[in-house]
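With one protein chain withheld, the remaining protein chains of the complex are depicted in position.
Labels run A and B following the written order; every chain starts at residue 1.
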Amino acid sequence: MIELSAVTKTFNAGRPNEYPALRGVDLTIESGRVTALRGPSGSGKTTLLTLIGCLARPSSGRVRLEGEDISALPERFLAELRLRRFGFVFQRFNLIPGLSALDNILLPAYPLGLPYHDLRARADALMASLEIDHRAATRVDWLSGGEVQRVAIARALVNDPPVIIADEPTAHLDSRLSLEFLGLLGRLKDAGKTIVIASHDPLVFETGLPDRVADLRDGRIVGVAP
Amino acid sequence: MNGFARQRYLLDFTVASLMRRPGRNLSLLLVYTLVVFLLASAMLYSQAIKGKAAALLRDSPEVVVQRMEAGRHALMPVSYLERLGRLRGVAHVEGRLWGYYYDPVVAANYTVMAPDRDGALPGQARIGAGIARVRGLAPGDVLSLRGYDGRPHAFTVAEVLPADSELVSADLLLIAPADFRAFFGLPEDVYTDLALAVTNPAEVRQVARKLAERLPDCRPILREEVLRTYESVFDWREGLLLAVLAGAVCAFLIFAWDKATGLSAEERREIGILRAIGWETGDVLRMKLWEGGLISFTAFCLGYGLAHIHVFHAGAPLFAGVMRGWSVLQPHFALTPQVDALQLTTLFLLSVVPYTVVTLVPVWRAATVDPDSIMR
Partner (left out) sequence: MIFHPAVIALLAASAINALVLLAGSLFAVHLLRHWDLASGHERQIRLERQTYLVATAIALVLAIQFVALLLFVYNAERMSVLFTGAMCATGTLNVNAYGFPTLILKIAGFFLAVVWLALNQADNLARDYPLIRRKYALLIVIAPVFLAEAVVQALYFLNLSPNVITSCCGSLFSDTGAGVAADLAALPARPALIGFYAVLLATLLAGLRLWRQGRGGRLFGLLSGVQFATAVAAIVAFISLYVYEHPHHHCPFCLLKADFDYIGYALYVPLFAATGYGLAAGILHPHLRIGSLAGVLPPLVRRHAGWAVASLAAFGVLASWLILASNLKLIAP
């Protein structure tokens, strides 16, 4: 469970270009469910996602992860939380070009320093379940769109995190790929993962994947349903 | 060994990154190698030449006594040998004959010596390899030189001296004592100077002090002082050469700093991805330091290796003139290859350390890319 209370985030504080991205957000993300953040660009949904995913600290307010206050945690420990608790799927998936699919999948596991044998077994199992094991040694630059999104999901899952964060995952996909991606997220939901997704793609909401939808506008939550 | 495995993964990733962009760091590697090469060549060369000089001086007498006349080096009357008498600690005293001869044919100075033993038979000469080279002489040929009175003196070349000691002997001309006196017009009762062999090296300074008392118009020259002079002269030249190279080092550092600062958009994005998925600032910092370390290691080994080849196998064409002085009879001598801890650490402190220091801030700046940057 992730609880945010009275959270604000201001960029360039104290300077002429000061910009309040979030202005007092209260939100609870329940475990094992899919929460979607919806709103036009500039509404603050991505900023909110960075606070939920421990990518940044709030300017004020509290963020609690499983009851523990993490709003003042130094970056060193936020990184460790990201590593163990969160898997990330970015817009355009952000794989590292030039590396093989396998190497990309293993990236989040490196800082943990686990024996390579274990890492490799875990990655192999993931790739097999996502049906990309035959592409393990291929450079990601040569993969098809469908394979890229599977590699991105495998990378998010390699440390077996309880929470998956997805930022506008379908923004650059055609409908077929989008539906395939949402299908994969559905499988993760069934496997008990908590999923937080930021999107303004109607397709995401039409599939009925999100259990809860929070609507954002101008840095505030204007409605949560149900 | 959690931390160890972590470092290994970082190193693996770094190597993979470098391999992915082989061209990007190539210019840096080239310039870096060149700088190490220049510094290492200068240091190896002067070190080797110092070692050479020291090795040659090892066989020279511990003390040489010269007579002074009006503050200038003058000839040494044979009677001084008796005046000197017996000195405790002195194993052996001998008078030496030596001088210089300017050969107008090749416009070069020869050092002419006439040792009592191991010299040359009357009418014969043993010559240094430099003389043999410029005059085109081989054993059996005749070397004809104009004496002090303008008359030609002919010497049959008995031997060309071995080249391994060429630094000092390239311009050497060895002839018999009688020929020497005839050639330079020296009377029978003088020597050029005296050479003393001292039994115990620790007593050299006492011997020198007594010498100065008994022969007040003479000055003793100690081998250790000559050695020290060589050492400081070469140190000084090496230092000067390094000061000149300092400009190159500075240019390199500015280049390296610029290279490290100008992070490409692609690389910035990559670090952003790593940060976002949970790599800590320290991890990225270590990765970048590994990268710098690998480049440094490669450049250091390459530069030092090339310098070794340049100095010990190619005759150091870049520095020979500066370090040895200018002479028509350029010695061609093989230096003894050596690897020296002092030099390696000095070279390390003068190249790798400044590089690391200069790139530290840019590297840190790169490592602290906002983790949420790729989501903006």
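The rule is simple: contacts are C-beta pairs under 8 Å (C-beta built on N, C-alpha and C of every residue); 3 or more make two chains touch, one makes a residue touch a chain.
As the structure is a prediction and not an experimental result, all values here were calculated from the model.
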{"item": "From B:Leu10, B:Leu28 or B:Met43, residue that would touch the chain that is not displayed", "value": "B:Met43"}
{"item": "Which of A:Pro58, A:Gly87 or A:Pro111 contacts the chain that the document leaves out", "value": "A:Pro58"}
{"item": "Candidates B:Pro122, B:Gly239, B:Pro317 or B:Pro337 - the one touching the absent chain", "value": "B:Gly239"}
{"item": "Contact footprint on chain A, counting only the chain that is left out", "value": "12-13, 57-60, 71-77"}
{"item": "Hidden partner interface residues of chain B, rising order", "value": "42-43, 205, 224-225, 227-228, 231-232, 235-236, 238-240, 242-243, 281-282, 285, 289, 341-343, 345-346, 348-350, 353-354, 356-357, 360-361, 364, 367-368"}
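Methods note: only the chains that are shown with their structure count from here on.
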{"item": "Separation of mean Cα positions, chain B and chain A [Å, integer]", "value": "63"}
{"item": "Contact set on chain B toward chain A in their complex", "value": "2-6, 9-10, 13, 16, 20-21, 266, 269-270, 273-283, 370-372, 374-376"}
{"item": "Touching residues on chain A, where the partner in the complex is chain B", "value": "46-47, 49-50, 55-56, 75-76, 78-80, 82-84, 86, 88, 90-91, 94, 96-99, 103, 107-108, 110-116, 155, 159, 167"}
